[in-house]
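Of the protein chains in this complex, one is absent; all others appear in place.
Up next, subunit A:
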Amino acid sequence: MDEQPSCRGGAELVLNLESNSSIPINYDPNFGPHDDLILLEVDEKLLSDILQQRVTFRGQPDEEAVLCTPSKTYAVKFVGTSNTVFLIPPTNSPILNANADNEKETVAGSVLKVAPGNIELVEVAPKLDKLNSLLRKKPYRPEGKLELDEMEVEEMGKDNLGLFPWEDLVDRIQASDEELRAGLRALSAVEIDGSWGIVDEDYMNNLLTMLLNLSVSEGWSLSALKEDEVVGLMEAYGYPSKLVLHSLDMYGSKVSEDVNAGHLWTLDEKRVCVHFARGILRGGKRKMESFMEEWMRKIPPGMRASFDMLEGEVLVERLGVGTWVYAFSVSSMSCTPAERFSVLFRERQKWEWKDLEPYIKDLRVPGLSSEGLLLKYTRRTQPTKDSEPVFSAR
């Protein structure tokens, strides 16, 4: 028999075969299972992200891997095929470990592997619940001094301080960089030297209270706080500038970047009021009247609290003649719809729309509208045509 021609690869010959011509298809000398070769199906947008090396697989060994672009997260699914898929590399592909003796012109397509299927990608919501629990489990407690020397940091480990280096978060959390940053922002996490953490609530409360007291004594306007002045004075009271700025960002927003006057900040009425309401309810449920009384007392002059501000933060229940209010904050809940709804229905079997809406409006599932979410996870009942619909568990 003739010896097989030493031809390797040949993808371009196969694809560009002229009409009325033919080419043999062989098993390559290196033909085998080649489990290290994976086919990944991508759309054009992802393709350019991948070719520009902006894509990573993320996950712990016990998690299902996800693929992250700079801004999105994709679930990774292997889809098998029962077809025979012959994979033919291009001629002289380095993958063939071609030796010198096959520099002869290729005259065949050579099959390196039969692909058992390929990986498909499905856009999913980032898995941020882990971030939430990781950071909340260990809040950052600044112990008066922010700059520990390196020895100390090494001894304690940043984890023990409640600060997590960005690289650690990226290693542990299955989310794209952009989604992770948004997640950190939503948790009001602070960044210190490249590490992130949630500042201990008592600490933030003391800091905010001090800031508000100073604004009274110094006559500052809460809608035009001068950054330099505030930071300077707060530092004198032992609060590091980084955390003062963090509190301004957490409870307010920058209003101007005037070069002469320096940065001006305004405190957000709602965020400040909610902060104090949370503080009161951390001790447990309260009678409505006593809660409102204490809350109003804590509100800084110039601000007005109203109960609407607390939607998504508290629930009200009527027990006998008394009305009670208790903390039930959406920000500490899972962003996975199934878990979210299960928590909600464990709390209450039936929800009216006005109560339910604050607890689900932040849920985002690619490809599913909020109506779709409701259909999937709730049962809607409406006793009469004019009455409010009521949602219960499916």
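Criterion: a residue touches a chain if its C-beta (ideal position, glycine included) is under 8 Å from a C-beta of that chain, and two chains touch if they have at least 3 such contacts; residues count from 1.
The rule we apply is simple: contacts and distances are computed from a predicted model.
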item: Name under which UniProt lists the unshown chain, selected from "Replication protein A, subunit RPA32", "Ubiquinone biosynthesis monooxygenase COQ6, mitochondrial", "Chromosome transmission fidelity protein 8 homolog" or "Tubulin-specific chaperone C"; value: "Chromosome transmission fidelity protein 8 homolog"
item: Residue of A:E64, A:D171 or A:E388 in touch with the missing chain, whole complex considered; value: A:D171
item: Touch with the omitted chain, as defined above, among A:Q53, A:S217, A:S369 or A:T384; value: A:Q53
item: Interface with the undisplayed chain - residues on subunit A; value: 1, 4, 10-12, 14-15, 17-31, 35-44, 47-48, 50-53, 55-61, 67, 81-90, 93-95, 108-109, 111, 115, 118, 170-171
